[in-house]
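Here the complex is missing one protein chain, while the rest keep their positions.
Chain IDs A, B and C follow the sequence of writing; residue 1 opens each chain.
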Amino acid sequence: MGVVKGDQMILNIGPQHPSTHGVLRLEVMTDGEIVSEIRPHLGYLHRCFEKHSENVTYEQVIPFTDRCDYLAAMNSNFGYVVAMEELMEIKVPERVDYIRIIMGELNRIASHLLALGVYGLDIGAFTPFLYMLRDRERILDMFEYTCGARLLYNYMWVGGVSHDLPKDFEKICIGFLDYFEPQIEEYNNLLTYNKIFVERTADVGVIPADVAVSYGVTGPNLRGSGVKWDVRKDEPYSIYDRFEFDVPVGDGHFGTLGDCFDRYWVRMLEIKESVKILRQALKDIPGGDVHQMLPKKIRPPKGSVYRRTESPRGDLGYYIMSDGTPTPYRVKMRSPAFTALSVLDEVSRGWMISDVIAILGSLDIVLGEIDR
Amino acid sequence: MTSAEIKAAIDSQYPGTIVEREDLADHQVELKGDQWLDMATFLKNDPNLSFDQLECLTGVDTGEDGPLETRYNLHSMEHRHKIEVVISHDRENPKVASIEQLWRIGDWFERETYDMYGIVYEGHRDMRRILCPDDWEGWPLRKDYEGQESYHGIVVPKMKEEDGWE
Amino acid sequence: MTVDMLMDWFATIGDFPILSFLLAVVISGVPLFLVMALNAMVAVYVERKVSAFMMDRIGPMGQGPGLHAGKWGLLQTAADAVKLLVKEDTIPETSDKLLFKMAPFIIFIGAFLGLAAVPFSSVLQVADFNVGVFYIIAVGSIGVIGIVMAGWASNNKWSLYGAMRSAAQIISYEIPAGLSIIIPIMMAGTMNLQEMIHFQEGNVWGILPNWIIFNNPFTFIAFFIFFISAVAETNRTPFDIPEAESELVAGWMTEYSGFRWAVFFLSEYANMLVVSGLAVAGFLGGWQSPIPGMFDTGAWGLFWFMSKLIFLIFVMMWFRWTFPRLRVDQLMHVCWKVFIPIAMFNIFGVGIWKLIFG
Partner (left out) sequence: MSKYFANIYDTVNTLWTGMRITWRHMMNIKRDNVTLQYPEERWPRPERNIGFEHEDYNVIRSRLHVDIDDCIGCLKCERACPVDCIKIDTIKAPTRGEDIPDVKHTGETSNGTKKAMVVSRFTIDMSECCYCNLCTYPCPEECIFMVGGPNSSKHPIDYEFSEFDRTDLIYQFAKKLSPEQKDGLQNPKPEAEA
């Protein structure tokens, strides 16, 4: 008897599919349930961010950066303003740095909460998702209290922030953290340690460290592969070097190093580290004016800068080129989710369709950022 | 290593490939494009340099008549140093060797730059548009780009034409 | 029993056996259908509320007149039903239209036939077979034909995947379920559900009711194996891989809408009723009161049976809103490498137990 070999079937996952986290089309070659190749088709959400940026002024780019990574808009703002300040050689007041870090870390928690919750949803657990969304909602309330918007903030400006913190923000934030920390244990008991969840994620979709580096995978995905690389620690920007925090890396907790569970687990640990940073920042925050360094008209000197920052999804880099006019000559956004998605084909080969969903979810992509 | 040392290392290995340019900063170096694949292999594999991470790949259009450029931001995880490599292309026939097989992320980065600037990366195994549709005309991020007037029968309005607006 | 009773009663009026048989079937079938519909409506409402409460939400609510869904959202399922009935019934252009239209009814028939043998009380049972257990297990497998038909006829890759997964899953899980339900048969020495429930009268060790689940450790394990296999057979989380919404959109139901989809829905909840009914009759003493000798006359039987049934259905919902979903190979792993060996061991154990103690 010869080997039974079926024909390959092409399955289109997306553009309308519950688990593609946006509008992404995956052209999946399958043999039965086994996936042999994946061709991602991007661009359904392409909004010409880079072309648009060349036609507006430097301040007006900031609302557009919000819309790239809409789940971590503060961090998108943060990356842009840090790059701009490096280009213009501005040193912002200390209070601004603290406020930015508080906002950035709060948004990191919010973004990770959504990523973890949606990951549970991809695996089939509905309830943890709603618990996490419930807590994320409280963070969004704090953002609304601070700057008036819940999702797309336009909060950080070159040289400052748009509003000062409200009067009792510190108290509200500490109250939230005290409430939030015990919740992490509940998430763990409900989802993380759940045997079915572990079975679905451990040993699945292993990204070895060298593959991850070669594919430019960054952030929690890279750290899940065991590479201790965090822009906040290794190329500190703003005042991240003043805070004590660990960089959690994957350790093959339930399976192989670099599997889906490690990527999930690193995010869970990072939430705890963010809480740590927040507590330190809220304790030491100095007073002062937040509008002090705002330039009237932004007209950076000729030149270019590439600056990367640590967004919840990884290294968010901005390549900004100035020709001395009030509009940018070139703005390039190197988005972490773009590079993370590119590894999908290599990682998913040989796994089943259900695992592709699990791997895609563990990469935590945001299509707004991939297509820009 | 500092940027000057990296430049010196490149110069000693491939003499005469560094193009002198006034407007580039310290961390940037312009290289001639004809040996780029060899040089990239050297940059990646030399134990003293070992640039194992391609941080970013940017296409730049230097103006209506100027050349196109590709800018590679390289970073070494091991030595924690970085360099930005600039390679100029002829505007009419922009092409350079692909580094897709060295840094795998180059695959999508080069496709994106091809999509936006029309720079052809020779040796790339899958040179297609990535963000724009396959049948899009023109290279959107070039400075002399003119938008299509219609796409598959859908007229692209230049101005807002709504009641009560104009 | 109802059919037999009706036929006996008709026989007193006159001698027309075929007509009286048909009449009896229709008369007892209509309430059965109503039970099914009512069950689906109540279960959908309860499921919405249970899921909402578990997720810190409050589910469907309404506070005033107008377009609200009634007090506490009680009219939500009615609104759902109306919506489903008036929805456009889409049939894909390239589908196999005959099979596509037939599939929901085959699934429905499977669930409906199973319900006929569920002993709601000592008298309320549509048909009292002497092979009741065997019958329910047998007609329970009809549904899978409908599922495969639906998946194939839809001409949709997701549907096909769903159908294939479902066929593999239901056929596999019938084995541990069947092996576990053998244990009550061994204990009671009969396949008749009424006799099986009568066997569970009285109490054991003085305090516990003499239900088969409490009879010995092997029956205790067997109940859980049966119940979990039953959850798998009804395609509910954590075994809902045939319709895994995050993977297969809606599995074999992807192309269905409106009334046909409502029939699927009805059958799913009726299936829950059937398998829970079998579990209650086989392991939890059927309509017997939990306190032996008290509250076991008249309508109490129906009450106890329904409470046990509702509890089991609630547990299924509880599972659904707590657990993630298994992968298809892990599902098979659990079935073939965990449940079947343990179920086999259980049969052996019960046999020994009966030899020694009983």
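Worth a mention:
By definition in this document, contacts are C-beta pairs under 8 Å (C-beta built on N, C-alpha and C of every residue); 3 or more make two chains touch, one makes a residue touch a chain.
This structure is a prediction, so every number in the text was calculated from the model and none was measured.
Of the listed residues A:Leu26, A:Ile196 or A:Ile285, the one in contact with the hidden chain in the full complex is A:Ile196. Of the options C:Asp56, C:Asp89 or C:Asp329, the residue whose C-beta touches the omitted chain is C:Asp56. Within the set A:Thr127, A:Thr218, A:Ser274 or A:Ser322, the residue that contacts the chain not displayed is A:Thr127. Annotation for subunit A: contacts to the undisplayed chain at residues 56, 59-64, 66-67, 127, 134, 137, 144-149, 152, 154, 162-164, 166-167, 186, 189-191, 193-196, 198, 290-291.
Touching the omitted chain from subunit C are residues 50, 53-58, 61, 63, 318-319, 321-323, 338.
Here, only the chains that are shown with their structure count from here on.
Under the stated contact rule, the graph of chain-to-chain touches is a line, running from one end chain to the other without closing. In whole angstrom, the spacing between the mean C-alpha positions of subunit A and subunit C is 44. Note on chain placement: the centre of subunit B and the centre of subunit C lie 62 Å apart, centres being C-alpha means.
Contacts with at least two other chains are made by no residue of subunit A. Residue ranges of subunit A in contact with subunit C, taken from their complex: 9, 11, 17-19, 33, 120-127, 130-131, 134, 190-191, 194, 196-197, 199-200, 352-355, 357.
Considering their complex, residues 23, 25, 28, 52-56, 58, 60-61, 71, 73, 77, 80, 84, 103-105, 107-108, 116, 129-133, 140-141 of subunit B touch subunit A. For subunit C in complex with subunit A, the touching residues are 51, 54-57, 157, 161, 237-238, 240-241, 244-249, 321-330.
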